[in-house]
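I have placed the structure first, in the form of structure tokens, so that the comments after it can refer back to it.
Other chains dropped; remaining ones untouched in position.
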Amino acid sequence: MHARIFVTLKNGVLDPQGQAIEGSLSSLGFEGVDAVRQGKIFDVKLDETDHEAAKEKLAQMCEKLLANTVIENYSIEIVD
Amino acid sequence: MKSAVIVFPGLNRDRDMIAALEKVTGEKPHLAWHGDSDLPDVDLVVVPGGFSYGDYLRAGAIAARSPMLQRVKEHADRGGLTLGVCNGFQILTETGLLPGALMRNRDLKFLCKVIHLKAENTTSPFTTAYKGHEAFPCPIAHHDGNYFIDQDGLKALEDNGQIAFRYCDENGNVTLEANPNGSIENIAGITNKQGNVLGMMPHPENLIEAAHGGIEGRYIFDSLVAAVA
Amino acid sequence: MLKNQNIEITPELIASHGLNEEEYAKILELIGREPTYTELGIFSAMWNEHCSYKSSKKWLKTLPTTGDRVIHGPGENAGVVDIDDGQAVVFKMESHNHPSYIEPYQGAATGVGGILRDVFTMGARPIAAMNALRFGAPDHEKTRHLVSGVVAGVGGYGNSFGVPTVGGEVEFDPRYNGNILVNAFAAGLADADKIFLCAAKGVGLPIVYLGAKTGRDGVGGATMASAEFGDDIDEKRPTVQVGDPFTEKCLLEACLELMQTGAVIAIQDMGAAGLTCSAVEMGAQGNLGVELYLDDVPTREEAMTAYEMMLSESQERMLMVLDPEKEDVAKAIFHKWDLDFAIVGKTTDDLRFRVIHEGTEVANLPIKDLGDEAPEYDRPRSAYPAPSALGEIDGNIDVAQALLTLVGNANGASRRWVWEQYDHLIQGNSVQVPGGDAGVVRVEGADGKKALAFSVDVTPRYCEANPREGGKQAVAECWRNLSAVGALPLAATDNLNFGNPEKPEIMEQFSQAILGIGDACRALEFPIVSGNVSLYNETNGIGILPTPAIGGVGLLKDWAKMMTLSFKEEGEVILLIGEKGTHLGQSALLRDCFNRIEGDAPAVDLEKEAKHGALIRNLIDQQQLTACHDLSDGGLVVALAEMAMKGKIGAQLELSNDLGELFGEDQARYIVTVKSDNLESVLAAAKAQNVPVTQLGTVGGDKLEAKDIFAVSVAELSDFHESWFPDYMAAEAAQ
């Protein structure tokens, strides 16, 4: 089974990367970009067939390693 | 003072830290390999700088989940002195021993230079020797030193006197221009509430002898030696 | 199953492997049959310019490579030089030009990774790195992006690996618009009697694969690096390799640990053309055959063919001949560091290179011939055009303005923006950081006083005007930089970056530059102990400026006596050592203030170089000087300005308004400062050696001023000097 995990910065946490990208986009002449926030994806290949069990396991992975819950949120999507 | 240095694959200022400890204390620190299950009984545990596990995922994240860090946590929870420098600071925040998080530098670039530091608190076991030498030049070398904490957390740090070092200018003024990496309130190093754990981004281990251009990094180790005496 | 083995060997296929008809005929003759597809790949890897040095060998042989201190010269992974007390410095420089143009971050990063591997393969712990970079015009659309990516890549790898980057060069010129240069230097420290070499010894011994797994990275990479760029460059993109400094750091520690156990008989890193080159070199150098079992090679991608495995340039890999009795010890060390360890072959006594995959012998070639019989060309040369005449120069200029231009433009501005992205302090031994004449690193393990100095130099515009003098000048400048900090220059490495050697004029330029390098190295007792050649740096027929970068290493007995270039104290006397300047041909002044590129390169008088340098080193050793700086781009006034900016103090000078005196780039010159108490003895020492000295003035005040000629505040100079790079890069799209 393939799953995709999204890890994004919490609201209120400053995102220097996102800000720098905003600046660059505007200096490249892209207009109308109000905000950019950068996050991470993890594409995970799991040896598991049950969706719920997989989600549970992935959530634990996020809590324990993949996200720093002081500053980040995560969400999980089962791809197939 | 008996000390131990934790060694993870990818750390690279471990040798600098070992040399500094040896020079100041006259004793070789114990080396604790990340895979070992025991941490010997020592006065001070140091998590040195570098790029543990390449800093892949997040700086310090993977090292923080290793069994050895559990031992470090137990040591710190018992009140044992614990110092994390640079990657070590990142690792200690990732374990939760210290609050907040270290994010990418404001300018997104790795930055190696000599900045100025101000010891904000000269009463912790790490900083007593800074009394009278509050502002001093010190090297930094990091990519992720931009300290972040939410407003409540910041207030707690201030209220409890947990801010150990801030970035300042040559004259000891804490200014926006003197902030090399965007850290909130120019924070360069903090202690835990109990004061037995210090994390800092700058490198005191590279400021020990004449060849380093200054010896103010020694004061941390001098303070510790005095604290355990 | 013969995966890919039954691919027909057509003339197109042969050509696409960079082999010409003659070369292919030679292959047929050597093996007496048509090669298999995998064999064709192996030949193309071994016989391309990058591995075989087919165009350059004839000329490289003319370089002086021996000396009292040389332990290993060219022919090994890196040069090895004795630094007393049973210690040796191991160093080399290598280019990663083409990959860095295609993917600047990863190209530069893997370049640094490759050179570090060359050094620690020999048993040395890396203690210093440098990088010599050349980019196109600042206003060229690609330049900013390339600068930002390359610098981040050099730093990204070196910082994480943990080596201090203590020096380098950055230059901009439109001639590099389509071909940037990324040359990486690394030096390591080893015990002189514990150097590891690549020649295999012993028949039937296991060949072990160490490090990271093999992927399809850079398949055909070495072939790409030796081909001229055309407009189809995008099609070559998938061959980019990604560096993993974390794995490399683990590999370093594991290798050094393993070497201490006595288990290593021979060891070779996998660089260009990976498994092929390393296995062939180990066997051929040891006069042994090699048999490889590809099924045992750790791979990270599925269904890799023999061809791909043999040509993969995946990074962070090594090959080793192991003492079979120590296999378990070796395995344990590698597993401790989480690295792959696999026995993938054995040495044989039949001088054949055999590769077995899925039960089939996919290659069976004469191992010595792969290297020894590689083509060697004496490529035709044509007369080189004489330098253009130097026209009239209007001497009536605003000197202060010219100075501000020279210290504040793309090529004269401070490189701080670059080197602050490199960890130059790690290891705690950097006693002189970038920004001086040479980087200086204290040597551990001896008396604590010994230090090594490092510098990399070349002035490409001189080399183009006059390749022979330019070649000499590159060596002389490097040697001078080492002398200026008080180090005894020991030996050098070179990185010869040129255009297309099939053009007779380029070939003449190349050969003349090498002859010039040889002249200077002989005269200055500064042998070349390692190096690298990068040819075909040409896009759509436009070649780069000839750029033979010289990386030098010098020895200081006591770093406490080391000299720096900053003005120190008010009242100290400023002296010029060497003749007054006259030569404006090819000068920075002419290029940057008059927009003219004209004239001959300055002549290098090697006897004077040697004499002046020896005087400088003696004076430094006797602690007679308080500052020292060699003269190069921009001549006297620029050197003075650099000393003033560094020391944040001005100077009062007595100068004439002759542009040659102010900005001439004559060689063999230094500026020094002395305390007035020492003035007499310094003047006497110079006189005794017959070295010209001129008193220029005294240190002091907040301006650099020469009565009736110019005055400019040190603060303003610094402002110009420091702001160009950050301002220029501020416009770069950050990522």
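Going in written order, the chains are labelled A, B and C, and every chain counts its residues from 1.
Basically, a residue touches a chain if its C-beta (ideal position, glycine included) is under 8 Å from a C-beta of that chain, and two chains touch if they have at least 3 such contacts.
Everything quoted here is computed from the prediction, not taken from an experiment.
When all copies in the structure file are counted, the labelled protein chains give the formula A x2, B x1, C x1.
Rule of thumb we're sticking to: only the chains that are shown with their structure count from here on.
More contacting C-beta pairs link the chains of B-C than the other of the two pairs A-B and B-C.
For the pair chain A and chain C, the distance between mean C-alpha positions equals 41 Å.
With centres defined as mean CA coordinates, chain B is found 29 Å away from chain A. Centroids of chain B and chain C (each the mean of its C-alpha atoms) stand 36 Å apart. Within chain A, the positions touching two or more other chains are listed as 20. Residue positions 108 of chain B each touch two or more of the other chains.
Per the touch definition, chain B reaches chain A in the complex via residues 57-58, 61-62, 65, 93-94, 99-101, 103-108, 146, 148, 150, 182.
Interface of chain A with chain B (complex): residues 12-14, 16-17, 20, 64-66, 68, 70-71. Of all residues in chain B, only 9-10, 12-13, 15-16, 19-20, 35, 50-51, 53-56, 108-113, 139, 141, 143, 203, 205-206, 208, 210-212 touch chain C in the complex they form.
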